[in-house]
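A single protein chain has been omitted; all remaining protein chains appear in their positions.
Here the chain labels run A and B in written order, and each chain numbers its own residues starting at 1.
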Amino acid sequence: MNSIVRFSDIFCKLVSTHLLIARQHIMDQIINLYIWTCCTLVIMGYIMQSFGLVSTYGCFQFASIVGAVGLFEVYNAAARNLMDIDSDRTISYYLILPARSVVVLLSMACSYAIVGLLLTVLVIPLGKLIFYNQLSLAQISWFKFLTVAVLANIFFGIFVVAVTAHVGTIARMRNIWSRFIWPLWFLGCYQFSWEAIHQSLGSLSYIFLINPVLFVMEGMRGSLLGSQEFLPWEICCVAICFYIVICWQYAHYKMKRLLDFV
Amino acid sequence: MNNKILLKIKNVKKKYATQEALKGVSLDIYKGEILGLLGVNGAGKTTLSSIIATLHPPTEGDIEFEGKSIYDDVATYRFSIGFCPQKPNLNPMLTLEQNLRLSGSYYQMTKEQIDARLAQLVEQFGLQKYLSQKAQVLSGGYKQRFMIARALMHNPQLVILDEPTVGLDPHIRRQLWQQIRDLKQLGVTVILTTHYLDEAEQLSDRVCVLDGGLIKLIDTPDKLKADFKMKNLEDVFIALMSEGSASSDSGNSADNS
Partner (left out) sequence: MKTGIFRFTDIFCKLVATNFYIAWQEFTNNLINFYIWAFCSLVVMGYIMQEFGLASDYGCFQLATVMGTIGLFQVYGNSFRCIVDFEGERHISYSLTLPVSPSVVFWSMITSYSLMGIILSVLMLPFGKLLLFNSFSFATVSWLKFIIIIALANIFYGVFTIAITAHVGAMSKMENVWSRFIFPMWFMGGFQFSWASIYKLSEPLAYVLLCNPIMFIMEGTRAAVLGPENCLPWGICCIAIAGFTIVGWLYAKYKMRRLLDFV
């Protein structure tokens, strides 16, 4: 069988395997996601208004949560990978299959992306339920939303591999979350727009454009809320693609150093 | 033993940041033989078997399979080998049957081939009882059997077993020995890494003793016993290691597993 066809076949089978495993805890993930989403949206959409927060902030937060789902899964997925690398090393089996190692890593990233995409889409009905009158599904540009969601989750899928490779062992995971992933998320316009930070910090706001999560958030908000207040959707997509490429290069390089595969 | 060379290892070296695990190993492995790889901790046995299994690349050197370098087309070479690492790495989230079936599918076997091969291996290794269970429930002996079964799923020509009987009860070890002998009957070439000299003596057509990342000697157990005038391989090994420590000042490189 031609190599590319064979590699594709093995790639698809590996993705199926990863999804088969992921299916075993997908319900848990959905429940956890819904609980987190519910708490956040109720507080930001109904309670914080007594502290002066604008009445439409709930929808804003909803759009950010939709963008952040994949990022939250990064931590759990990377932690699982690291525990495997530190113990059974099931990944070693995949690395000696008759395919290039790149196929194995891409299959992992792809499966994370698919799970992330599924969870991302599932948040929308919950948001509508919580913000029944405030959130209009009519204002959602579904094409733009799906494009950003797919790109964002591909990025997060590769990010899982990059984080796994960078951290290397479960003992160092906590610091990575606290010092890297969490600030990336929280300062990546999770609770504010780039426009808001531009108003507050002026030229300093351009530093925030280094953060890939910012483009995910802005792109998601632009497609879900249909507003002109956010960074242009096209720019967000291009930026996310750029970060996908950078992240993949780094992930592959670090994984090779960590696992020393052929 | 067949005289046809299946695998030719040519001056393979492996350097890590702080040590040199293999310093230039050259070795021919014949079709259908069981080759025992022996050595103390840190001699380089697991490193060599991992390199043969293409889990890790060598720093220098080459490996030829049936006359062609494996690094010209690693993926194709992998169809011909099965690797059973020291520590079981079956996927704990899948049932054992799923582990085996998926293994067959990765190696491009059709569903019919997988069904037939699965039935054959289940009978050969006595695995029926645990097929629908996940790996966590198995004892060490059964895990090893499943690991070997998975390594054989795609009918490889060469199987690499890295310390397959470590930590197992004596009667389980004997059962696995018989299964390894059965592989030879089927024409499978086996590279067996082991600490147990009785195991190497019982099973191996030839033994290769590694020390400090180099081959110290390689020959049949009987010839070694005759040359060293010892009753068993363990005494030969001890004598060899004593010679080594008497003549050498430096310690062994650590085995990187």
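In this section, a contact is a pair of C-beta atoms (placed from the backbone, for glycine too) under 8 Å apart; a residue touches a chain by one contact, two chains touch by 3 or more.
Not measured: the values here are computed from a predicted model.
Q: Can you list the shown chains that the omitted chain is in contact with?
A: Across all of the complex, the chain we cannot see touches A.
Q: Decide which residue listed in A:Ser16, A:Asn32 or A:Ser141 touches the omitted chain of the complex.
A: Spelled out, the listed residue whose C-beta touches the missing chain is A:Asn32.
Q: Which residue from A:Ser136, A:Thr169 or A:Ser200 sits in contact with the chain not drawn here?
A: The one listed residue touching the chain not shown is A:Ser200.
Q: Over the whole complex, note the residues of subunit A touching the chain we left out.
A: 28, 31-32, 35-36, 39-40, 43, 46-48, 50-54, 57, 60, 76, 174-175, 178-179, 182-183, 186-187, 191-192, 196-197, 199-200
Operating definition for what follows: only the chains that are shown with their structure count from here on.
Q: So what's the Cα centroid distance for subunit A and subunit B, whole Å?
A: 41
Q: Considering only the defined contacts, which subunit B positions touch subunit A in the complex?
A: So the residues of subunit B touching subunit A come out as 53-57, 71, 74-76, 78-79, 81, 83, 85, 87-94, 98, 102, 105-108, 150.
Q: Per the contact definition, I'd like the list of subunit A residues that touch subunit B in the complex.
A: Going through subunit A, the ones touching subunit B are 1, 3, 6-7, 9-10, 13-14, 17, 20-21, 24, 88-90, 92-93, 95-100, 260-262.
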